[in-house]
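One protein chain is absent from this view; the other protein chains keep their places.
Moving on to chain A:
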Amino acid sequence: MTWHSEQITAAIDGEVIVMGMIRGQYVGLDDIGSVLWKLLEQPQTIRQLCDELGLRYQGNSDTILADVTAFLEDLRSIDLIEVVDAGSTR
């Protein structure tokens, strides 16, 4: 997963807001969402994102996995991130 090519990212008071440039859909992200979004500037697997969050925040790994998956599904459903080839992930 990585940023969709047709989106624009900005920050207000350190929190990220993202808008799709084709349809104008947008979402504001909280602290953790903003961390994930910045990581997604480079292609990431779900496992990589979960590992990064596990290092930064305390939490059950299953809970982190569920939250990250839901986050990615939300952003993908409104075309703010896209799936890229496995070879593109670091």
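The criterion applied here is as follows: contacts are C-beta pairs under 8 Å (C-beta built on N, C-alpha and C of every residue); 3 or more make two chains touch, one makes a residue touch a chain; residues count from 1.
Please note the rule applied: contacts and distances are computed from a predicted model.
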item: Chain not displayed: protein name in its UniProt record ("Nucleoside ABC transporter ATP-binding protein", "Autoinducer 2 import system permease protein LsrC", "Spermine/spermidine synthase" or "Hpr(Ser) kinase/phosphatase"); value: "Hpr(Ser) kinase/phosphatase"
item: Candidate in contact with the missing chain, chosen from A:M1, A:L29, A:C50 or A:L75; value: A:L29
item: Chain A residues that touch the omitted chain in the full complex; value: 8, 10, 12-17, 19, 21, 24, 26-29
